[in-house]
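A short worksheet on the structure shown next.
Removed: one protein chain of the complex. Kept in place: all other protein chains.
Chain IDs A, B and C follow the sequence of writing; residue 1 opens each chain.
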Amino acid sequence: VTQSRADEGSDLRQAIQQLVVANRILAHEGVLDVFGHVSMRHPERNDRYLLACSRSPELVTADDILEFDLESNALDDRGLTLYSERPIHGCIYQARADVKAVCHNHAHSLLPFGITGVPLKPVFHVAAAIGYEVPTWEIRDEFGDATTLLVTDNDRGHSLAKALGLGTTCLMRGHGSVAAAGDLRRVVYIAITLMQNAAILSESLRMGAVNYLSPGEVEQLRQRVLAPRSLDRAWDYWCERAGFPTRPAVENQRS
Amino acid sequence: VTQSRADEGSDLRQAIQQLVVANRILAHEGVLDVFGHVSMRHPERNDRYLLACSRSPELVTADDILEFDLESNALDDRGLTLYSERPIHGCIYQARADVKAVCHNHAHSLLPFGITGVPLKPVFHVAAAIGYEVPTWEIRDEFGDATTLLVTDNDRGHSLAKALGLGTTCLMRGHGSVAAAGDLRRVVYIAITLMQNAAILSESLRMGAVNYLSPGEVEQLRQRVLAPRSLDRAWDYWCERAGFPTRPAVENQRS
Amino acid sequence: VTQSRADEGSDLRQAIQQLVVANRILAHEGVLDVFGHVSMRHPERNDRYLLACSRSPELVTADDILEFDLESNALDDRGLTLYSERPIHGCIYQARADVKAVCHNHAHSLLPFGITGVPLKPVFHVAAAIGYEVPTWEIRDEFGDATTLLVTDNDRGHSLAKALGLGTTCLMRGHGSVAAAGDLRRVVYIAITLMQNAAILSESLRMGAVNYLSPGEVEQLRQRVLAPRSLDRAWDYWCERAGFPTRPAVENQRS
Partner (left out) sequence: VTQSRADEGSDLRQAIQQLVVANRILAHEGVLDVFGHVSMRHPERNDRYLLACSRSPELVTADDILEFDLESNALDDRGLTLYSERPIHGCIYQARADVKAVCHNHAHSLLPFGITGVPLKPVFHVAAAIGYEVPTWEIRDEFGDATTLLVTDNDRGHSLAKALGLGTTCLMRGHGSVAAAGDLRRVVYIAITLMQNAAILSESLRMGAVNYLSPGEVEQLRQRVLAPRSLDRAWDYWCERAGFPTRPAVENQRS
């Protein structure tokens, strides 16, 4: 955090730092690579969100985080290039007052589901967080078959937000996915789990008839896997792996 | 090992240190990630076991290890959050006097077997340690189809222990697996091998008719692969990889 | 850069340094391993190209970069061993005035397409850069079925360049691929994306009916994904991963 932010409130500074860590975690775990991004709603103003300038998440630092209104205009772009797909974030924040964080990613294991139309549903307990079934947004339905696939304006953003509906995840055919949740740590959890569930389901589908989680199991699990005791454990682990240790180094006997 | 443990016997201190190493090995080899855990029976009291507080195995240190009775009550929880699925451990130790160590994990390669019901049997020699065939515990059989899948009480723990029977491994549908053995190093070996055999069998099933190990081969191999000469070699290797070198550094010519 | 190059223009020195970085990036991302190579056209002379001596790309340094004419003769080989397949580069530069950089690689995920003849087409947005469909060069068609498969002379090089045609990518059955583009960063992008698209398409083909990018989508995307805003982001990311950081270290809070 540089001097230029010395006048900002500590809530905002903490939020920015947490968003940097979320960027690094999602990059380290393979959810984000060159492309994709993660945002959070402004901690003090519901009509704004925080998102990095156009930078690969692995490289994002606190100085890259900018503020946007819900039309996805930068309050002050400081001359930086912006992600062209920021309407994904703004339109979901507009549509969903309960959503405080959004991740757009192209994790490789989930792309085949959007490409083939095979339903993506949770098959192991921690993946209940993704919902009963992940819908797919087909940009061709509303915008024709000669688009860039990209969500570069608010019309496309509203269309995607509608496909997401009241859920937490949505696939985008030939492109990627979005995850949305009530706080940043939950979005990180959901995005990582969505990727893992896709890989496990792909393998299961090749092997035989798949026994998905039942509706009752998803119902029982979806709150539980996102409860603080689960998130705390996960967050500490992902922070450590991404180079942001949360525990005293002296306790670690490794050479 | 901190001063607070200065009054403990050296057997216990060594056991705790070995359990820390087992946590790190299983995390490093990909058996455990955010979730999953490994325990050992108390070296001096058969009615107790040692298990970390609620922490990802990659981060576990000696100060995290707590003692539990076989009903899975902590003797002194020191105010720490506990793994909710510790009844897995307590109930297996109750049912099996021969078992001195237990690992519960969700290694991704083995999940499709529980999800599809395809039999998981050893196909290469080192995997004879997993037994002739790995049974699957279906929580729905006894507890219905609207559970959390989790083994959060002793009723579920006893049910799982029954499915494990006299064997060393058991799958849990949509959730993971358990491994149980006569000492900690054997459990580490079995858990890693179970994961590897699942991946190799998955690939083989896609390729053609599978030639499993014969009953006679499993019989000949299961003791041999868990003999000290095999375990010693494996343990040194896994320790080195997990950051706990067992050989003098001066012998290693690497830069 | 050593003294022996002190008399060279700064454009050439910069080009050589960028080519070294491209070698390292392609090695780090798994496109190149022991074998494969990447070249660029000389920045000041269209009748020459720059390519390393016979060295794995992971190990290439500025002192390894040599100049070749378009017949693939080294201007000064300094006694170094040369890549035997350098005619790939020379013949493509001869045939295509628009091409300023070429990569020949054997990335594992794309080999099955050449081996089986299954069409390789883009299925996710960033892969539009590979073209509508990737042709396959079958050396047997012109040179019989008892060759080394290698492009070790200009006859084979011209044949391959003809199969590439006006496109950006071409498979070589049982051997690998080539990528060609208007500058070095684009070739790096295309080679990495070709490899990724092959893996995602393989997985999709196993899952069900594949919904490829439409011709209109490829048309809209192919220039956009290779635009500077996309390339800048990608290049910074790949440089960082390959050990050539492009951003101030002080901004990175990682330990």
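The criterion applied here is as follows: contacts are C-beta pairs under 8 Å (C-beta built on N, C-alpha and C of every residue); 3 or more make two chains touch, one makes a residue touch a chain.
The structure displayed is predicted, hence computed values, not measured ones.
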item: Missing chain: touched chains present in the view; value: B, C
item: Hidden-chain contact residue, picked from the options C:9, C:117 or C:215; value: C:117
item: Residue among C:42, C:89, C:106 or C:156 touching the omitted chain; value: C:106
item: Chain C residues that touch the omitted chain in the full complex; value: 20, 24, 33-35, 54-56, 58-59, 61-63, 81, 84, 106, 108-109, 111-113, 115-118, 140, 144-150, 173-176, 202, 205-206, 242-245
item: Hidden partner interface residues of chain B, rising order; value: 123-126, 196, 199-200, 203-204, 206-211, 213-214, 216-217, 219-221, 224, 229, 232-234, 236-238, 240-241, 247, 251-255
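In this text, only the chains that are shown with their structure count from here on.
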item: Superposing rotation of chain A relative to chain C, computed on C-alpha atoms, to nearest 5°; value: 90
item: Chain at the geometric heart of the assembly (C-alpha centres); value: A
item: Homomeric contact chain A-chain B: same or different residue positions, threshold half; value: different
item: Gap in Å, rounded to a whole number, between the CA centres of chain C and chain B; value: 45
item: Intercentroid distance (Cα basis), chain B paired with chain A, Å; value: 32
item: Multi-partner residues of chain A (at least 2 other chains); value: 206
